[in-house]
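All protein chains but one are shown at their positions in the complex.
Each chain gets a letter, A, B and C, in the order it is written, and its residues are counted from 1.
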Amino acid sequence: MNLLVSRDVQPENSVVRVGDVAFGDGGFVVMAGPCSVENEEQLMACAEVIADCGGQLLRGGAFKPRTSPYEFQGLGEPGLKLLELARERYGLGIVTEVVTEADVDLVANYADLMQVGARNMQNFALLKALGRCGKPVLLKRGPSATLKEWLMAAEYVLANGNPDVVLCERGIRSFDSHTRNVCDITAVPAMKEMTHLPVILDPSHATGRRSLVAPLARAAVAVGADGLLVECHPNPDAALSDGAQSLDLTQFRQLMMTLPCRILKA
Amino acid sequence: MNLLVSRDVQPENSVVRVGDVAFGDGGFVVMAGPCSVENEEQLMACAEVIADCGGQLLRGGAFKPRTSPYEFQGLGEPGLKLLELARERYGLGIVTEVVTEADVDLVANYADLMQVGARNMQNFALLKALGRCGKPVLLKRGPSATLKEWLMAAEYVLANGNPDVVLCERGIRSFDSHTRNVCDITAVPAMKEMTHLPVILDPSHATGRRSLVAPLARAAVAVGADGLLVECHPNPDAALSDGAQSLDLTQFRQLMMTLPCRILKA
Amino acid sequence: MNLLVSRDVQPENSVVRVGDVAFGDGGFVVMAGPCSVENEEQLMACAEVIADCGGQLLRGGAFKPRTSPYEFQGLGEPGLKLLELARERYGLGIVTEVVTEADVDLVANYADLMQVGARNMQNFALLKALGRCGKPVLLKRGPSATLKEWLMAAEYVLANGNPDVVLCERGIRSFDSHTRNVCDITAVPAMKEMTHLPVILDPSHATGRRSLVAPLARAAVAVGADGLLVECHPNPDAALSDGAQSLDLTQFRQLMMTLPCRILKA
Partner (left out) sequence: MNLLVSRDVQPENSVVRVGDVAFGDGGFVVMAGPCSVENEEQLMACAEVIADCGGQLLRGGAFKPRTSPYEFQGLGEPGLKLLELARERYGLGIVTEVVTEADVDLVANYADLMQVGARNMQNFALLKALGRCGKPVLLKRGPSATLKEWLMAAEYVLANGNPDVVLCERGIRSFDSHTRNVCDITAVPAMKEMTHLPVILDPSHATGRRSLVAPLARAAVAVGADGLLVECHPNPDAALSDGAQSLDLTQFRQLMMTLPCRILKA
C-alpha cells in the first residue's frame, strides 16, 4: 500500500505528542475518566485519582452518541468547560469525543486529543474536518470495520493534513453476547505491522464488564499496545452511561498498580 | 416499546409519499439508477429505461462515502443538477444520499427522498438534521446494526419532527466473503412486525454480484417488502463505483418484466 | 474447482431421487414434520396433515443433538420405528438425522433421506460413512460455514461413492439475536451457480420464530430453491424441542396453500 499511514512509506514509528505525553515512543499511556462528564464533583473525583496514580490524560464525553434519542446525550459545552477546569487543577490533558464536523472547532478549543467514536469511524466529513483541526486525533475502530477500512479512515485524516492519529481497538461485533464486544486483541500487533501510527486499546468498551477490564488491560501491554483508554467513575452504579463497564476509583488504582508497564517504564 | 416508530403506538402501516409515489400502501416501489452520477449521458440513459419499464424513482449518488480518500467521491452539486434535469425530462422523483448534516439543506433542494447510507445509520447529528429537513428519508441499515439499533436510528428522525421514514435492508457483515454482504431478508418481515414504517430491500449492496440481484429482488416481493433500491448502469464494467453489482439496462428491463409485483399491482 | 460437486465437472443439475420424490428437476419438494418424534399420536397427527396438503416427505428426529446433556435427546430406535409406521400409513418417505458414524447402518435401515445436522457438517467420519450408506443425504450448512466449506463437506460424501446429496441452508450465526440465525437466502442461488446439487431451505431453524416461517418459505421459492424443510407440531407450545419455531398444523396447511410453487407445479 502506498498510503501515508503505511510502514512502506514510513518504516519507523510515528510519535504522536499530546502536550508532554507521547504515544508511540515505546512508553505506555493511560487515559482514563468517566464515560460522560456528569458534574464537577464526579469529574474532579476521577481526575484527582487518575493524576495521583500516574494516569496521563483525562477522558470524558461531553457530546455522547447514544443509540436512543431519549438517552442522556451529554452536557455539551458546559461539559467541555468542566474538562478544562480539571486540566487546570490536575495537569491532565483532555481527550473528548467530537460527533460531527459542525462541532470540530468548538471541541478543538477545549480538547488536547480529539476522539472519533466507533460509530463515526467512516463519517468521512468528520474525518476530513479533523484533518484540518490542528489537534491530534484518537480514531476508534468501527464495530464491524476490517483492518483495511480502519487504516483507510486514518488515511482520510492524514490526507487532509493531520499526521497525528492514534488508533484505538475497542472490540468488534460478534455472535456471542457474553461480552459487549469481542476484543480483537491481535489487531494491535497486526496493525503495527502495517502502519507506523500508535495503537492503543479500550478494555472498557471491548468487554462491557468491569471484572474483565484489568485482565484485558494487562493483555494490551503484552501485545505491545501504546496505551489504554479506560473508563472509571466514583460511583459506577449511578453512572448516566456505561456504568457496568466502569471501574470504581479503588479498582482503577489497583489496575494502575498491577500494570506491568509501570515497572517497564521505571 | 413506547416509541414513535412502534406498532404499539401506531398499529396501522405508515404510508410515506414521495410525490405521487407511495411506500407502505401495499404496492411495490422500484427505485433504480447508477451508484454514482457520472455524467449527463450515463444518467439520462438510465432514467429513460427506468421510466419506460415502470420504475418510479431515480437513484444516483452525488456525494459518495468511499472507503478510501483516493476513490471517486461523487460530482457534488453538479451531480444534483443532473438529477434535477433527469426528473424534468423523465418525471422520476429523485433519491440521493446526504453524507453530513452540513449538506442537508443543499441536498434537500434537489432530492425528493433523502438517503442515509449504511455507514451513517448512527450519525446522530445527520439524523437530527433530517428530522427537520422537510423531506422523506430513506434510512439504510448499518452493516452491523441490530434491528433495535436500526429502529432507534429511525426514532431519531421521527423524534425530531419527521414522520416520513422508509427503512432499507442492504445486507450485513458476516464471515463469508462469497457475497459482499449477507442479506438478512428475514429482517423485512421482522421489522414490519415491530414498526409501521415501510421496509424495502437493496439487492445490489446485499449481494455485490450482478447475477444474484434478480433472485433476491423476487425474494423481496415474497417476504412483503414495500420496494426495491437497485443499481443499474449503461456500461457496468466502466462504472466509477460498484460496477460488479450493477445491472446493465437490458438486465434491468428483464428484472422488471419478471417481478411478480407487476402482476399484483395491475 | 475440479470437484465432483462442481458445475465445471457436471454442468446440468443433478436430480436426487428419494423414492418417487425428485429434488433438482425443477419441482419444489416440501418436507415437514416435528423437530423430535415424541410419540405415535404426535407423529401421526403431523403425517396425516402433511400427506393431505401435498407434503412429500416426513421429517422427524429420533437422535437429537442437543446443546445440553440434560435436554431430551430423542427416542432413538423406537422413534425410527414410529417413523416407519408413519411411512406405511401415509406413504411419506422419511427424513431423519444421523449424528454419528456408529449409527449410520441403523438409521439407514429406516430412513429414505439421511440428514446431517448443522453441527455435524464437518464431522468427516460421518460424511465418509454416508458416502457408503446407499441412501441419499441431506447436508445442512454449518452455522459458520462458508459456501466453500459446505461444498467441500458435500465433496466428502461424493468422493466416498454417494452422488445423491441435497444441500440445505438453515441460517448462519450473526450478531443479531432477533432471530435464532440469519438466513443467508442468497446462498441458494450462489450455491446453484457453483454446484449441480439441489439446494433447499429450512425456514424454521433460519428464523427460530413461527411468524417468520411462511414469508421465508415463499422467498425460498422466489430464489429458486428446490424445496423446504419445515417444522410443524400438533401443539407447538408443548413440543419437547423447537416449539417456538414450529408451525401448528393449521398454520402448516395455510403455508401450503400460499406457496406459489403449488401453482407452478400444476
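Criterion: a residue touches a chain if its C-beta (ideal position, glycine included) is under 8 Å from a C-beta of that chain, and two chains touch if they have at least 3 such contacts.
Model, not experiment: these values are computed from the prediction.
Note that of C:125, C:238 or C:257, the residue touching the chain absent from this view is C:125. The chain omitted from view is touched by exactly one of C:13, C:144 or C:251, namely C:144.
Although one chain is not drawn, its touching partners on chain C can still be listed: residues 65-70, 99-103, 119-120, 122-126, 143-144, 148-149, 152, 155-156, 159-160, 173. Contacts to the hidden chain, counted on chain A, fall at residues 144, 146-148, 172, 174-179, 182-190, 193, 206-207, 209, 211-212, 215-216, 218-219, 221-224, 260. Residues of chain B that touch the chain left out of view are 144, 173-175, 177.
Just so we're on the same page, only the chains that are shown with their structure count from here on.
The count of contacting C-beta pairs peaks for the chain pair B-C.
Distance from the chain A centre to the chain B centre is 34 Å, each centre being the mean of its Cα atoms.
Chain geometry summary: the mean Cα position of chain A and that of chain C are 48 Å apart.
Annotation for chain B: residues touching 2 or more other chains are 144, 148.
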